[in-house]
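Have a look at the structure below, then the notes.
With one protein chain removed, the remaining protein chains of the complex are shown where they sit.
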Amino acid sequence: MNGEIIAFCCEHSAYAAADAAGKQGLHYPEKLRVIRVPCAGRVDIIHMLKALEEGAAAVLVLGCEDGLCQHLTGNVRAKERVKYSGMLLTEVGIDGGRVGMFNLAANAPHKFIKIIKEMNERIKKQGR
Amino acid sequence: MPVKMGIFLCNCGGSLKNIDFPKVRENLEDLEDVAFVDISHNLCLEEGEKAITSRTLTENINRVVIAACSPEFCERNFARLLEKLRLNPNLLSLANIREQCSWAHEGDVTRKALELIMMAVDKARLLQPVERKEVAVNKEALVVGGGFCGMKSSLELSQLGIRPTLVEREPTLGGKLKELEGFYGSQREAMIKAVEKEENIEILTSAEVIGVEGKIGDFRVRIRRETKEILRTFGAIVFATGYKTEITAGDFPLKLGINIISQKRLAQMLQAPTLEASPETIGFIFDLSDENSRFPTLATLNNALAVKQRWGSEVYVFCKNVKVDSEGVEKLYREAREKGVMFLKFDENPKISADDGRVRIDAGDTLLGEEIALTCDLVVAEEKLLPAEGTEGLSSVLKIRTDSQGFYQEENVHLYPVSSERKGIFFVGNCRGDLDLGRVLADISSVVAIVHELLSPGKIMVEVERVKADPQKCVACLTCIRACPHRAIQLVQIDNEKVVAEISQLACDKCGICAAICPAKAIKFEGYSDDQILAQIEAIGVS
Amino acid sequence: MEIVVIGGGIAGITSALELANSGFTVHLIEKEARIGGQAASFCCKATEVCSKCSACLLPQRLSEIASYPQISILTNSTVVGVNGKLGNFQVEVCQKPQYISPKKCIACGMCIEVCPTMPKAIQPPPPEAVPYSYSIGESQCLYLKREECNLCREICPTHAIIFGQKPQRQKLNNVGAIIVATGFDVFNAREIGCLGYGRYPNVLTGFDLERIFRNQGSLKLSSNAKEPKKVAFIQCVGSRDENHGYCSQVCCKYAMRLARLITYQNPDAEVTIFYIDLQTAGKGFAQFYKEYQESIRFIRGVPIEISEAPSDEVEVKFENIAEGRVERENFDLVTLSVGIAPRKDSWELAKVLGINLEDDGFFDIKGPLNTTETNVDGVFLAGACQSPKDIPDSIAHGISAAERAMEVLQRCQ
Partner (left out) sequence: MIVAERKPMEEILQMIAPYKKVLLAGCGTCVAICWTGGEKEVGILSSQLRLARGKEGDKTNTVEATVERQCEKEMVEELRDKVEGVEAVLSLACGAGIQTMAEVFEDKPVFPAVNTTFLGSPEGEGVWLENCGACGDCFLDRTGGICPMVRCAKGILNGPCGGTRKGGKCEIDPDKDCGWVLIYRRLEKQGRLDLMRKYYPPKNFRAVKRPGKMKAIKA
């Protein structure tokens, strides 16, 4: 891997938002790689760390809006895991902001684009 | 059996011009386990289906990778096709090279497309078939609460051929209908009779649910009837435990008494055959504490009209906003105004004080822009709609969350309207919030439709081992059981010794939270297992 | 047994899915080129937190219905005749020429590239459209006008483009029940001339705002391409007046949600809501209202007149009740919270089906306890064609109609 952004996308929301962005012709950085998951709550700390270890520049976990997780706590757990992963990264001297969790709905392609672009800016600043 | 993979690339009628398909094929062809790479124009149409069919059968492949449009469009169709070809649908791996690759970027994206396909290929290698089987379900349903909602649900269920058991904690049916007059009151006798006449409905009065174990299709419910405890099994449970109304002390400055009364008391007075002297001035007040209920508006409008008709009193309504957002209420509001009911809308809560045996209300009216002082013979206080007695206890028995006011169900639009987070447990009517008649009726028939759909076939198709805890690795730490949002996991004893977690495929909603949280890595979620996710990560950037 | 669902909005889709899940074959008849109805143009109104507008419930259902084998979707179609009775209706459907077959079109976009007209006669579908296929506008297409051009037909890889089509009539026999889910018309704000809608560019409706947020992700004024700073919402436009004896039930909520979205995207923005009564009931909504009571200005009373002011602003004339005088205030943008109106063509369908309309123009129900049944046995109502409903209520009503239909059919068999 070489500086890609990995996004774990919940199939109920973020994955559809990514599709909608494509359908509307909204462009985003090519380095994004989407991995579809059934719920943001499926994404584990090791998945995020492994991705960075393999050379990803950033990892995003994108789930449903707060209170709208079909599995009630999936997005909340994901947020805490991302926070924890960020701490683990800071511990070893890596910017914890390179993992991020965001909430969005299936019909929010613009928000999707915004998240990806902001993360891209962040890693660009760090020279990746 | 060794992995033998077939890869189908779809160029969407040749329109995905920023992907060099021959080059992609070249890169994929020499991969291990890959039998062939086909490029097609339109896999989603009939001819594409034919191409997949013939190639799959002649090459005898056991993994199918399809690079095409979003799985949102094609996943179900391709899965169905695989099934037709006697291949397990879980052996399908998709790469979204249209919406999330070709359409999302400008310029040549061949490399990205290739990577996305490589991710799908590496995942496909690890895919295992997931068998499906039919599980028999109990076709009987339990309805808790013998009020309007419970009775109507039972009647509609029995009309659709589901046998409901109706549990009511009071000695007689009727619930809140017993207190209501007018339209609802008129329905009471007819409804109770209809329920009692219906042979399919079993009625248990003076009975309460004290325990619920098990899962959809097989709930084991403990019911206490008088002093006896009965254990029964049901396929689904419908809660229609209703509401109560209450005047909360903190919200209303004066205590109820002779001239400050509740809506219920007013309704009783209106029904009384004689009254010593009918009150000359009546004030209604609501919106003092919060504004999230339609109930006070409805009760006020109905009672104000009745007062006008019966006593001809002067009627004043003090409120912030008249809640007219349900069917027919605006018309009721108009009628009330035409009949002379005065509406005074305040911003700050009015002062209410005792005034020589009467009640004085001092309020600022925002429409007139004036302070108004009014002395009433009778003031009808705002009543809050709250969950019925025992709702909290029941929700902890069920391990189901309640909202901030104690009603069943958090607001989660995905679970709307009547389903709970536990499959097979439903809520109808006012036990899940403040609903008007139209919404209550919609609730009832929708829950009946869903229960019917679940139970009437007598069996449910489930994936046998989609999510599975490995008994060798499980340390019975209970973490997954505590984390599972759908209460689908429980401890079981295997081989008469070890106690391990077991996931009920019936109750499981396939979210994977347990697989992520298991500290012993004992839970595998086929299709999204750690190996399969990591394989995708590792495939990135390799080409 | 087959069932016809008229109208492919959220209510109709829900009914169709429910019935198909129970083993019925469903014909979903949609007047427009695509199903999805009004909800398809609504935006996500989440800020830091979700505002529970339910607009995101549609995409999932759309993708589910698109690949459902027991549901046949007939777009561009209307019901023109109905015979028979409960358990055995014959429904005659007329399908307008589509020119691009939705079954064959794979939305590859090659046709649009070669289309020589400007603006293009061929249009792509909106993101969540079902069927996801292109459409040809009759007024621009050179072939349809003068048979001059054939470029798209030549390039189409799946031969999906067919010209020279005539309206087609087909009869659906053996229809057990009919569910009417024709939805609503958005109230036409031009009908109230003094509000200036259609005359002033910076007077929009709530539905316009939904579309703008939906398609562009943020709100920019068409006049100066800037985010508006002072925004007014005017409630009850086309509801609760002399012609509309009902509350549209959705406008207070969407106005407050949009107001919050505007202030979230542009913290400098000041939003004023002019209202008669705020409808804050509903799970959790009062809490939502409480949180924004401080940051949004609420003024009781609906403005009298809207006129144009210099530098693209809009002047709102309203009565300041507290001060007891008429005031004027300028806004960058005035949003009219237009309500739900019965469909203009309801009476035509009512005539075909033999069902009644109530005073306000919505379809009439059988009785207070049968909100999905009509005076004709076997014809049911779902969603906002019966009375104004928001998305969750339409979904519940849709399932409800399906259940009643199932029950009635089971009884008559």
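Lettered A, B and C in written order, each chain numbered from 1.
Keep this in mind: a contact is a pair of C-beta atoms (placed from the backbone, for glycine too) under 8 Å apart; a residue touches a chain by one contact, two chains touch by 3 or more.
Computed from a predicted structure; not experimentally measured.
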| item | value |
| --- | --- |
| Neighbouring displayed chains - absent chain, whole complex | A, B |
| Absent-chain contact - pick from A:Ala17, A:Leu89, A:Ala105 or A:Met119 | A:Leu89 |
| For chain A, the residues touching the chain missing from this view | 44-46, 49-50, 52-53, 73, 76-77, 80-81, 83-84, 87-89, 91-94 |
| Residue numbers in chain B that touch the chain omitted from display | 473, 475, 477-479, 482-483, 517-521 |
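Here is the rule we go by: only the chains that are shown with their structure count from here on.
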| item | value |
| --- | --- |
| Euclidean distance of C-alpha centroids - chain A vs chain C, Å | 33 |
| Chain A and chain B, separation of their C-alpha mean positions in angstrom | 28 |
| Gap in Å, rounded to a whole number, between the CA centres of chain C and chain B | 24 |
| Residue list for chain A, restricted to those that touch at least two other chains | 12, 16, 19, 23, 67-68 |
| Set of chain C residues in contact with two or more other chains | 52, 56, 63 |
| Residues on chain B engaged by chain C in the complex (per definition of touch) | 12-16, 41-42, 44-45, 72-74, 76-77, 80, 156, 159-161, 183, 187, 290-294, 320-331, 334, 345, 366-369, 403-404, 407, 411, 413-414, 416-418, 433-434, 437-439, 441-446, 448-450, 452-453, 456 |
| Of all residues in chain A, those that touch chain C in their complex | 12-13, 16, 19-20, 23-24, 65-68, 103-111, 113-114 |
| Residue numbers on chain B that touch chain A, as the complex places them | 70-72, 96, 98-106, 109, 112, 115-116, 119, 401, 410-415, 421, 483, 485-486, 509-513, 515-517, 525, 528, 530, 533-534, 536-538, 540-541 |
